[in-house]
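Structure in structure tokens, see below.
As you look at this complex, bear in mind that one protein chain is not there, while each of the others sits in place.
To keep things simple, chains are lettered A, B and C as they appear, and every chain counts its residues starting from 1.
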Amino acid sequence: MKDKNEPNISAQIGEADTWLDKGKTLIRQNKLAALSALIILLIILAAVFAPVVAPYDHLQQSLTDRLKDPSAAHLLGTDELGRDVLSRIIFGARISLTIGLVPTLISMAIGTILGLFAGFYGGKTDFAIMRLADVMLAFPSLLLAMVVMYTMGGGLINIFIALSLVNWASTARIVRAQTLSLKEKEFVEAAKSVGVKKHVIMFRHILPNCLPSLIVLFTLNIPSAILSEASLSFLGIGAQPPSASWGLMAVRGKKYLFSEPWLSIAPSVAIMIVVLAFNFLGDGLRDVLDPYLKEQ
Amino acid sequence: MKKSLSLALAATMALSLAVTGCGGSNGNANSPDTNTTPADNGGQQTGGNPENGGGIAGTVPDDTTGFFLSVKNADIQTADVQKTTKDYEIPMNIFDRLVDIEVDSQGTSRIVPSLAEDWEISSDGLEYTFHLRQDVKFQNGNDFTAEDVLYTFKRLLTVEGGVNTELLDQVKGAAEVINGSAEELEGVEQLDDYTVKITLTEPFAAFLSCLTAPGLSIFDSEATEAAGDQFGMDPSVTIGTGPFSFAGWSFNDQLVLVRNENYWKGAPALPGVIIKIIPDTETQTMMFENGELDIIDLDFVTDATDRFLETYPDQIVSGPRVGITYLTMNFNIEPFQDLNVRKAVQMAIDRQAILDALYGGRGQVEQGIYPFGLIGYNDSQTKISYDPEGAKALLAEAGYGDGFTMELAADSSSSDTVTMVLEIVKEQLAAVGIEANIKNYDESTWLETRKSGELGSFVSTWTADFNDPENFIYTFFGNEEKTRIRSINYPDTEVMARVGAARGIVNEDERLAEYRALEEKLVHEDAAWIPMYSRTHLWAVSPRVQDFKPVWSGVSDLVYYSVSLSE
Amino acid sequence: MNEQLLQANSNAHEANTELVLDIRNLKSHFFTAKGVVPAVDGVSIQVPPGKIIGIVGESGCGKSMTAMSVMGLLRYPGKIVGGSIILSGKEITHIRPKELAKIRGNEISMIFQEPMTSLNPVYPIGHQVREAILLHQKISKEEAKNRVIDIFRAVGIPEPQKRYYSFPHQLSGGLRQRVMIGMAMVCRPKVMIADEPTTALDVTIEAQILRLMKKLCEEQGTSIILITHNMGVVAEICDYVYVMYAGKVMEQAETFTLFEKNSHPYTQGLLKSIPKLDEKTDRLYTIDGVVPNLLHLPEGCSFCTRCSQAQKRCFSEKPYLYETGQNHGVRCFQYESGVHLDGK
Partner (left out) sequence: MFSKVLKRIAISIPVLIGVVLAIFIMLRIVPGDPATTMMGEHVNPAVIEKISREMGLDQPMYVQFFKYVANALKGDFGTSYRLNRNVTQIILDSFPHTVKLSLLAALVAWIIGLSAGIIAAIRQNGLLDRLFMGCALMGVSMPVFMTALILQYVFAFKLKWFPVSGFDSFRAMILPAIVLGWNSAGSIARMTRSNLVEVMQNDFIRTARAKGLRENGVIVGHALKNAMLPVLTMMALQISSMLSGAVLTESVFGVPGIGRLAVNAIETRDMPLLQGTVIFTTILIILGNLIADLLYNVLDPRIREGI
């Protein structure tokens, strides 16, 4: 993190930091964030290549091998239907990561567009969009997601909708705030003065400048989506079996906490690792990328 | 100036929050044992009879030592048993019914007197005359008379939000009362203060059994009328004749029962019962093991049962759950019209394996419609064998050698164990080439689709409301409508006509023989239904619990009258 | 005076107790992702008592870094990597934070460029100045308050009693800078560093502030290091001037000498770029080019890329600071005949 007390060294040496430089700074300054990035990458790879990586078919039941303790054959033991827990966690990464990514992408896309419009056009547009955002923000997020799931029933698609609906408002607020300040910047004024079209200014000139904040926000929203899904699973309105998210595995495994603790601990630890990794990466990225996002 | 103004505003708001908080907490959080329902003065008017010497409805004593500590995983919705089809625990303990059921150690059950000490049945099976006990008082001191029976039965049919009207379907004039064309219930007459005559529209052999149903608990006409819609909600106005009075209910927290010292059968041994509401089953487990509970229903912690059996071998109480788990096939969905397909599915499922895997083998594989423990249960009928090869052959014969796809409909509100059953069934069907896809419905859609007769195959359990095969076979195969709303759509109207007619067979042996024949026809000839298994219901009790006995049907609702605690 | 300085320069490793502040061959580097930036690269500055020393140069030349290094305010990724700072005969370059805290604000204090942001917005100004007293002197809060009001009066804050309770945002920039000066002077330090104290202020106020500083300096015997890029300011109040460029001192001389006999091409450029009323020119003079990237300094003289008089060797060899006359040093090969003052 740069110290404002010192003159901006980058400015002094006359070069803006490139993305590569920022990456290097991240690795040099914040080993933890770099490590987190590596872990996330590995988990994504494991999810993508799950059929290759997983030692067993995650759906293969074996009623005679139920609830086996961890062993060389089954590193994390087997579950209540005799399925290999490690394989299920590897395959579960697909669902959990999807649940982390898809609603976050959707909600941030909505939030970004609305935030841009609100900030850029101001006036009534701004008022309408921001009051709508206020309404969304006034709901306790889990409760809102519960209501949506209540209305539409369980299932992955509905989880996406529920979580997207919950999260767009905060993105909209941040993008709006940045748009407001970027709008006054010289380069935007310049673009305006030479008659560049409004949507071009919004999407070509302002949006790229919001990108660092959005990237940070993105990394911080993913874990909260994963956790929200776990909460919904606890209430029985999250992912539905046989598709197994980590949250659902933890919920179903917790009944065996006293006798076969790995059934709930393993997926919980998986969640914890991913959540912490995204958090640390997000914090690290913010330090490197983003002067705006001090709140959050 | 400005600063102080804004400070004051903020403070006022914070304060108003705090005051709301505190105001409420005086009422219930500081003294968790008091009931929080708006008791007002209702308690004094109807329930507050201090001469009763304890067991005053709506009043929780300060001293609750010696109370039995029980637990439920969800709070009840009402104690008004005419408005619920599942919250039977409180009604079973605070009310009595005209007759009761008693099961001896051999498992044979019989109807025994309760509020009715004697009765006669006319030879045509249409008229029942009940002679009521004359020494019974309600918990508020009112006498129990025939008038209360009349009131209760009429209320069952007319009360707003009543859900047990079916129980009196056969009573003459019931339909007219329901649709509003008659004021009085013609079929229930008061012959004198302690004699009631009930007339049916057609003979109904199971009627006496039906009267043991919790839904037909008898209320105090005076107190119930006065209570209005608070009956069942406000403990102080929820009055019965039962061994305990309803002392307190703080929602989502606990229910309290207190001994009725004047109970006509003699006061119960327990001074009272506290039923904690704990939704999380792991929390329940830890509470039990920490000594914070006297009982835990292992049905809610199925997965911990093995460990409990090992750890507390001497503290396990069990009883058969008189209920059958079944898998349906919808005759309206391809290819279940084909008898061979249905038989193949029957044979493709390894029921014993499921019972072993998920319930530790505690229970038994069922072969018919009437489960173990029910009158009419037949342990010598044809067996369905697990035979995947045979199933494949039958499928091939039916022209489905390459299998087919079908739906397994899951209700998202059902327990994890049921979901696991579906997952196993899916695998077992896959082994004979049938691709079963689990489709998740939310509860209301599931119910609605099932009612419309369009739901795919599903697994569910039917537990006895009263001890008679009628309660089972008629529910699923009673007539076209009954089989449609279960999404079975059994097409043979002749067979269903027989099911309806069997209800009127007065001779008990003949009736049971007909029921057995129908069971054989439906399950084994027509393969219209796949019986899975019935289970043993287990509870673990604390070492101080004596004489705990589950109710005959093995449901989770407990009756505390016979229980005592050693100290 | 002249002799003193010369002596100090030539005997760099001997402590000179006559000097209030003696900075010797100071090197402060920044360790960035792209490499090490030598922001201060072997700077030596001598501050005698009661004098005003000016440091001039374009932005980014290392003058502020020098001040920060002296105050021990340099923070990561900046670090002092060599040289020494001697305050009243005491080495303070690497002393412990506790010792440093005792000196700061007490023996040596600093005024910053941004009066608008240099005061804490959530505390009344009086408290902020009082804190400086209470930190270093064992007197009662009441006494301290009176001292604050006195100093407020001394720095020309109207209604000091009332202003004591004002918050920074209620004051104009000029007043805030007066508060800052008051805070810096309240413990009567030996040296006060003023880092572009008037840059953010109106020209009219600038003159008042400068006069105030000079007056206080004379009254209390405090030495001032005035950092500025404004040659006019230098001419007005400084006794001695250091010209810095790319982390090095390019020329040092008494103010009068510098303006008369400016020797280094860079200094000449700086002085030429001051607009003069009596000359008619079409456009202002500017030094060609920009301040070089400190990461990629030329191999030879760091000014060579912009120097109109640069010769071949200027691009390959680094010049020393050569003595050209009394108390006058220049870092340019044109004056190679003089004695090296770099202490190498």
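FYI, a residue touches a chain if its C-beta (ideal position, glycine included) is under 8 Å from a C-beta of that chain, and two chains touch if they have at least 3 such contacts.
What you see is a predicted model; the values in this text were computed from it and never measured.
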Neighbouring displayed chains - absent chain, whole complex
A, B, C
Who touches the missing chain here, A:43, A:148 or A:188?
A:148
Residue among B:266, B:279, B:399 or B:543 touching the omitted chain
B:279
So that we can see where the missing chain sits, which residues of chain B does it touch?
2-3, 5-7, 9-10, 13-14, 17-18, 20-25, 27-29, 32, 36-38, 74-75, 77-78, 83, 85-86, 160-166, 178-179, 229, 232-233, 250-253, 276-280, 282-283, 286-287, 289-290, 292, 413, 442-445, 447-448, 451
What residues on chain A make contact with the chain left out of this view?
1, 3-5, 29-30, 32, 131-132, 134-135, 137-144, 146-148, 150-153, 223, 227, 230-231, 234-235, 237, 247, 250-251, 254, 257, 264-265, 268, 271-272, 275-276, 279, 283, 286, 294-296
Residues of chain C in contact with the chain that isn't shown?
71, 73, 97-98, 101-106, 109-110, 112, 114, 117-123, 128, 131-132, 135-136, 167, 169-170, 180, 183-184
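Everything below uses one rule, namely that only the chains that are shown with their structure count from here on.
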Closest chain to global C-alpha mean, per-chain Cα centroids:
A
Taking each chain's centre as the mean of its CA atoms, which one is farthest from the centre of chain C?
B
Centre to centre, by mean C-alpha position, how many angstrom separate chain A and chain C?
49
I'd like to verify one number: the distance from the centre of chain A to the centre of chain B, where each centre is the average of its C-alpha atoms, in whole angstrom.
45
Could you work out how far the Cα centre of chain B sits from that of chain C, in whole Å?
89
Touching at least two other chains at once: which residues of chain B meet that condition?
none
Residues on chain A engaged by chain C in the complex (per definition of touch):
3, 5-7, 9-10, 12-15, 17, 21, 24-25, 28
Within their complex, state which residues of chain A touch chain B.
61, 63, 66, 80-82, 150, 152-155, 236-237, 240-242, 252, 254-259
Where on chain B is chain A touching in the complex?
281-282, 285, 301-304, 306-307, 353-354, 356-358, 410, 412-413, 416, 419-420, 423-424, 426-427, 438, 440-442, 445
